[in-house]
Structures are given as C-alpha cells and as structure tokens.
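Removed: one protein chain of the complex. Kept in place: all other protein chains.
Note that the chains take the letters A, B and C in the order they are written out, and that residue 1 is the start of every chain.
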Amino acid sequence: MQYLDTGWFGIFITLMMVTFVLSNIYRAKGKKELFIRRISGLNALDDAIGRATEMGRPIVMVPGIGDLNAISVQAVNIFKQVAKTASQFGTPIRVCCANAAVYTVAQEVIRDVYQGAGMIERFDSQTVQFVSDRQFAFAAGVSGMILRDQAAASFLLGEFYAESLIFAETANAIGAIQIAGSTKTAQTPFFIAACDYVLIGDEYYAASAYLTREPVLVGSLIGQDWGKILIAAMVFFGFLLNSIERVQPATQHRGEDDKGNANWTPVDSATVKEKDKLKKANDTFTFQVFNPFITEAMKKVDPPRKPDPDAPKEEGK
Amino acid sequence: MNAAFWDKLQKVDRRVLYVVLVVLTSIGLFLKAEIPVAVDDSSADFYAKLMKIDPNKPVVVQTDWTISTRGENMAHLECLLRILMTRKIKFVYYSATSDAPAFQVATDVIRHINEERKAMNLKVYERGTDYIGLGLFPNAEGANESMRNDIKKAWGGRRVRMPDGNETDIFQTPVLKGVNSMGDFGLMVVVTASDTIDFAVQRLNDKVELTGMATGVIAPGMLPYYQARQLKGFAGGLKGCYDMEYMMKHGINHPEEGGKIYVNAGKIVGEVPPLGSGKDLARATQYYADLHIALSLLIFAVVVGNVAMFAQKKAKKGAE
Amino acid sequence: MELLAQARLTFFGMTPNSPELWVKIIVTFILGLGVMFAFTKAPIRARRMIVFSFTFASGLFYILLWLWPVAVAREPGTLPNNAVEGVAFWLDDAVPRIADVAQILTAFLLGLGIMSLLTVHTQRIRRKAQDWKYSVLLMVSLVTMVGFGYVDWIQKKFQDPQGKLLEMANWGPVQYGQDLLFDGAYQQMEAAMFSMIAFFILSAAYRAFRVRSVESTVLMASALILMLSLMGALDFIWTTGINNLVAQTHNPFLDNFKISEVAGWVKSTLQTPSIRAIEFGVGLGAVAMGLRIWLGLERGGVSA
Partner (left out) sequence: MDQYLFIKLSVGVFFTIGLYSVLYKENKFYRFCEHIFLGLAAGYSLVAIWTSILYDQWWLKMTGVPAEGTSKMVPGYFMYAVLLPIGLCGYMVMSKKHNWMSKIPIGVILGLWSGQQVKNWWTQYGAQIYGSMQPVIPTTWSSLSRPALYTFNEAGAKVPLSPDAAAVIRSNIYATQALSNFIFVVTLVTALSYFLFNFELKGKFLRSFNTVGRWLLMVGFGALFGSTVMARFALVIDRMSFIWNEWLKLGR
C-alpha cells in the first residue's frame, strides 16, 4: 500500500495552496486596514443603486444560470450587500434565479437582510423569484422583465453561457447601468462589449472581500495572491530550466509502451540520428516532475488479494 | 459633410442594423453561390477517411445535439448521412447526452434525407436492415465507458422492429451481425454541440477510429485531439461542413474537366474521388455563402462606426 | 468498476421489489423525517453545528478520496487485505453513488422554484395586476405541457414495450399533442431565442469596437483578425495569392502570412496565455472559497 509515484508533486502543490489560504486567514484575524487594490466595477455598485433610487425603478440581478456552487454563492453574497442598501432606500430589487437550489439560498439570504433591516414589508414574491431552469426560457423571461420594468440597473454576476449577451444588450438598449462579471472567460468579451463595468476573472472572487473587508475574506485573498505568485514562479523557473535543458545533448530518451508504462532508451552517440541528438520535451526534468514514471512493477506493490466468496461468478468462466 | 451627419452615422439605431441583417441574410439564402475555399486539413482527413473505409463494416454515429444548434449540426448530420447512404455503408446511431430530444431530432433528419432520396429515385434506407437507432443514453461518460468495456453489455437487450414487422435483437440484424467490440466498426463519428466529444476521445479513441463534427464553439477544442491523432479528422462549424460538401462535389486532388483541381489538400497524398450523391452542395453551401454576407455586414458596420467617429471629430474641430 | 462489477447482494444492496427492501426504504424515510422533526426542536446555538456537520461530512468524502492511499490494481471480486484497503475499496465503490447526490437534491428543490413562479403569477391574477391575462396563459401552458408530457411518458415507457410509438404512423392524440407543444413550439422558441444572439453581437460590436482607447483598439483588432479568418472566400483568395508568391520566389517563409496562420498565431501566442492566467486565478479562487465553505469560515450568507 503506497502512493503510486503519480501525484506526489500535485498533492504537494495543492496542499501548499491550501496552507497559503488557511494560514493567511489565520494571520489576518484581528487585523484591520488590509490593502486591496481598486476594483472600479465594485465602486460603481453604490452609484448604480443611487441612480435606481432616484429614478424609482428596479434593479435586476441575475446570479447566472449555473448550479449551486461557490460562484453562485458569491453572486448571492454580492447581492446581499446591494440588498442592504436597497432595503434602506426602498429601491425595488428583482433577483432572478435559474436554478432551484440557488433560488433557495437567495430567498433565505435576501429575506434575512430585509428582516434584519426591519423592512420585511418591502420583501415580496417578486424580490427573489425563480423564472425558469431552461436556459433560453429564462433569457426570454428576464429580458421581458428588464424591458417592462424599465430597470435602472442590472447586475449580471455568476456563471453565464450563451445567453449573457441577450441580457447585456437588452439592458443596454434601455440605458440601464450594467455591472457584470463571470468566471466563464468565454462570456467575458461579450460583457466587455455591452456593459459599463466588468469584473474580469478573479476580481469576481475578490468582490466580497472588497465590499465587506472582513479579515477572513481578505486573508483568503492574500493566500490566493501567494498562490498566484507561486504559479508565476513555477512557470518562470520552469521555462528557464526547460530552455537550458533542451539545448543539451541527450543520454537517454523517455518513451511509453502501449500500456502507458514509461521506459528509458539509452542514446548511443555513434549511431544516433540527427533528430534524437538533443533532449526532447519528454526528457526534461520538469516533464518528469509533472508526469511521473509508472511501470508495471509499481502496480504490483500491494500483496495479492483473496477472492471474495460472496461475489457472483461470471457465467461461462 | 457636416458633423451632424457623421454623428448620426456613428450612432445608428440598433433596429436599423437588425433589419439590415434580416434582409441581407434572407437574400443571401437565395444566392446559393459556390464559394471557392481552402479546405481545412482536418476536414480533408475526415472526408478521405469516410471515402476510404470498408463499406462492409458498419459505422457508429453518436448524435448529441438538439434544435437549438440546428444551424450547424443539422447540416453536419445531413452531410454525413449522404456520404454513408451513397457509399451504402450500414450504420447505427444513438444519442449520449442529457438533452432528451437529441435522438428524436436525429431520427427526423434520417427521415427527411430518406424522403429526399425517394424523390431522386435512390434506394431508401430501411430501419433494421440498413441502419439501427438505439435511443438515448443520458450519461455520456458512462455510455462511452461501457461501450469501451463490452459493447454487447452496453447495448444489451435493445431490440429493433424489422421491415417485415418482426422484433429482433439488434445484434442479430444485418447491421450489427459480426460486431463484437468497438474495433469491428469501420469508424465512429460524434456529431455534437457540447463537450461529449471529450468523453468519446478519452474512452474510445484507442478502440475505434474516431472522428467528429461539432459546432464552431466546440471545434477549437478538438484541434489538439486531431493534432495528437486521437481524432482521425473532424469538421468544425459551418466552415468544416462546407468543406465536406465542397469535397463531395469536387473530390480531393481530383482533376475535373480541363484538368482543373479544385481541392488541393497538401496532406492527403493521392486522389480521393467526389461523392456524387445527387445533392452534394446542400445546406452548408447555402448557409456558408450567407455567412459571408453576415460577416461582411458586421465588419462593414464596425468600419463605418470608426470612420464616422473620426470624421465627426475632424468636422467638429473644423467648426471651432 | 461499477459497470464491470457484477451485482452483489449485501445488507445495503437488495433484491428489487422484495418486501425487505420496501420495509427498509420506508423505515429509512420515516427515520429521516424523525431526525428532521428533531432538528426543528434544536436550540439556536446547535443550528450552526448541524449545518456545519452536514457540509463538512459531504466535503470530507472527496478530500478522503483525494488523500487516502489508493488500492493499486484492484480487481473485481477480491477482498481488501487490511482496514486501510477496506476504506479505499469503499471510497472507490461509493464514487458513482455520491456523484449523483447533488443533482438529485437540486431536483427535489425544483418544486420550490415552481412554487415561486406560481406565487408570482397567481398573485398577479388575483390582484388583476397589469398583464394578468398573460399569467393565465402561462399557467394553462404549464398544465397542458405537464399533462401531455406525463401521459406520453407513461404510454411510451410502460404500455409500449415494442416501441411502436416511436413511429409517427402509430401515434395517438397524446403523441401529437406532445410533439406539437414540445417539438413544434418549445424547441423552436429555444432556437429562436438562441439565434437572437447574432443580432446582439452585431449591435454590440458596432458600438464597442471603436478606436477610442488602447483597450478597445486591441479588442477590435484581434476580433477582426479572427473574423476575417472565418471568411472562406477571403481566406481562399489570400491563400492562393501567397501560394503563388511562394511558388515564384521559392521562399516558404511567406506561408506564415496566410490569414489562418496569423489568426492561429494570435490564438496560441496571445489568447491562450492570457485566458490561462485568468483561469489560474479563477481556479485558486474556487479552491479558496471551497475551503472557506467546507470549514465553515464564511460568516453569514450560506453558513449558518
């Protein structure tokens, strides 16, 4: 019983990332005034709410059409901040959900905000609503709502797919202020083209730390930064090492047999062909670290197991 | 021209653009021009493969798309069926996706291709003797995994109604007689609008010659598989499908009257004949010409917007 | 493994339709309800602990699967050598069962979503609010679809073992109704809505692709290169031209200026690394947030 050679490096790096995040959360506890760089899309949230309040028109918010996961939870967390302000000023909000589990979370969280502010009478069946769990029916329903209610602002935060542009252009057509953000890189260009402010990639995950400045969240953000620096460092040293190795002559080449087991073939400098003289991508140290050696012998490290007497027999065998 | 004119031109109402798009794409449908094209390597390999496989071995078709991506995938499937039917290759098809209507949609396409062949007095493909439909497998990953392990178990117990009205186990039919594993199929084609192609590559590329046809959004992700020879060829998006139709008409490295060679695919050594199905240039040809019009409109609109913006700035400066 | 392994009857996996199985199902369900009822009596400070333990236990499964030593080269129908292997076997067997849990739970919650939809529209009808007639329309189409959908499913699944209904010639009124609503109306509306994106791409590109700032200029430039490479006719003229040039000059370096090559270069040298950088950040963000949720470090919001 042991780990196969595969994976120790991956597990090690992942555990390092986990340690970065957790240790920084621990370090940040009790500290105040932690720096986060400016994220203009989030600064614009208050302006957008203010404008909606002045105009007396609703704010439409969509937490994406993805399943319930950290991305939609993050959207709900941001909407919670919006709801806090909106409930004070009596600005109507519409949170439109496309997934029943996300709807459940949003319902619970947003109602809590209104209850906490003592404004529960402002919370009605339309404040948080489930529109449809079918992608394009949802798109039709929400764009209809944006147009009919003449939304003053629309916040599109979460996992979006092809329908992203339908919302963004519809809201743009009636001149709503739009703040969008998606972790789906494929949809970000459409948001950039059609929305006023866009949270790109990771800025989305930084949002709740930015808005609340809670030590736990900011600490976690610092840990993520460390992780990114580690990745950049790995890439930096990796490409240097790789570059140097690739111009060195090879003494052996790594190959794979048809079972996926790795093996080494020594290089005979007298007979070697031109194309095999130098080290190839598979021969480098970095490749070996990322793609460990597996051999048939490694699969036999465990002692043989006894057959299970209760298991039904295969017919004819 | 004055600043007001340029101002208008850089703020054209979106509705005007929409109307222009509808009008132009509608007109474009009637043009049906055959546009000369430099065929992608991936499509050339795919076509050559389809034309070279042994017609006595059945082909397995996995079709995972629904009406919403009809624009690309329907052209794909039609084109594939025309090649298979013209070459008299038997095939079995099924859908491995959670999108329930996929199988029904594919069945409808087979029906209307059959109607088209009937109208041209060609042999109609009969269910049971020429092709078999297996139905829907909602979990793509699991379906491909079990096909890899044992095809008789994976498809076990499915029956088909033969033209004479009797029910038969699918492995007793002329289509699947002698098929015991994936390796007994001449080729596998995945027609898809989603990432089901990834599962097929992971589970099946070493068991059967695998090819694919996918929408323009999915296709770029298939390129690495093709470069690694895990996919033996593929048609990506509308362009890939038009490539196919163009080769069905002109072949590869195939001299026509006057010795003119339309498709000169560098990678394919030797000649691949055209198909001659009676309707080689079809849906994709019609749409592809139209696509040029739509793209030109888009580029034109962007250029006009920019020119107008600069001209207006200049005119304003002149006025001051 | 799951697919290869033969069905094996145990305490947990029992003969279908046997009375014991039904008794166990019902007992489990009632016990579950009992625990649920007990939870309603839980003191306020215990609530956080209850929710946390459910979350933690669920996350722990995948963490164990990740860190627990793997039973190397396990063959079906064999017994584990020791307790560590026993756990490894158990984890291995449980994966396909656990994988479905989230989807099943979300499916159970759909009822809540539909209730929300119905509440919004019944209120509109009751108050005779603006557009209340459309709400009636929505309700009617919902009920019709459910009716036709289930009757069609029951007929096809249980009353038609030979698959006759797959052919249009054997259809009854239910199949026609289901087909008209689903295939004729619903799916076509989906396709229509999907295709509307093309209109929006046009108007968004017209408005946003301006040489205003460096950002919007590079955005426009790289989009235009890609779009030009999609136009087969242009690609053809350009490629033929370059091929002729290469043939005249015998300089294959010019091949690099084919539009498809240029577009390919932009994609592989600039698009791939910039998107990858975003993905690295997003991946770390997901891990960090996953950890906070799993360990109950997120205050408010989802954690109790």
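Here is the rule we go by: a residue touches a chain if its C-beta (ideal position, glycine included) is under 8 Å from a C-beta of that chain, and two chains touch if they have at least 3 such contacts.
None of the values given here were measured: they were computed from a predicted structure.
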With touch defined as in the header, list the contact partners of the absent chain among those displayed.
A, B, C
For the full complex, which residue in A:Ala140, A:Val216 or A:Val267 touches the chain that was left out?
A:Ala140
Among C:Ala88, C:Leu166 or C:Leu230, choose the residue that contacts the chain missing from this document, as touch is defined above.
C:Leu230
Out of C:Val87, C:Leu165, C:Ala191 or C:Leu245, point to the residue that touches the absent chain in the complete complex.
C:Ala191
Just the residue numbers, please: which parts of subunit B touch the chain that's not shown?
15, 18, 21-22, 25-26, 28-30, 32, 68-72, 74, 98, 100, 138, 156-157, 169, 215-217, 220, 237-239, 266, 269, 283, 286-287, 290-291, 294-295, 298
If the missing chain were put back, which residues of subunit A would it touch?
7, 10-11, 13-14, 17-18, 34-37, 39, 67-70, 73, 101, 104-105, 107-108, 111, 131-134, 137-138, 140-141, 143-144, 147-148, 185-186, 188-190, 192-193, 200-203, 206, 209, 218, 221-222, 224-225, 228-229, 231-232, 234-236, 238-239, 241-247, 273-276, 278, 280, 286-287, 290-291
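Definition applied: only the chains that are shown with their structure count from here on.
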Longest centre-to-centre distance from subunit B, chain (CA-based)
A
Core chain by centroid distance, with centroids computed from Cα atoms only
C
Taking each chain's centre as the mean of its CA atoms, how far is subunit A from subunit B in angstrom?
32
From the C-alpha centre of subunit A to that of subunit C, how far is it in Å?
15
Multi-chain contact sites of subunit A, meaning residues that touch two or more partners
136, 169
Where in subunit C do residues touch at least two different other chains?
190, 194, 201, 203, 205, 207, 209
Subunit B partner contacts - residues on subunit C that touch it in the complex:
3-4, 162-164, 166, 182-183, 187-188, 190-191, 194-195, 198-199, 201-203, 205-207, 209-212, 220, 224, 227-228, 230-233, 235-236, 239-240, 260, 267
Looking at the complex, which residues from subunit A come into contact with subunit C?
1-4, 11, 14, 17-18, 21-22, 25, 67-68, 70-71, 73-74, 76-77, 80, 97, 99-101, 103-105, 107, 109, 125-126, 128-137, 139-140, 148, 162-163, 165-166, 168-169, 172, 183, 185, 188-190, 192-194, 200-202, 204-206, 214, 216-217, 220-221, 223-224, 227-228, 231, 298-303, 305-308, 310-312, 314
What residues on subunit B touch subunit C, complex-wise?
12, 14, 17-18, 21, 35-38, 66-71, 101, 104, 107, 133, 142, 145-146, 149, 153, 159, 161, 167, 220, 239, 242, 288, 291-292, 294-299, 301-302, 305-306, 309-310
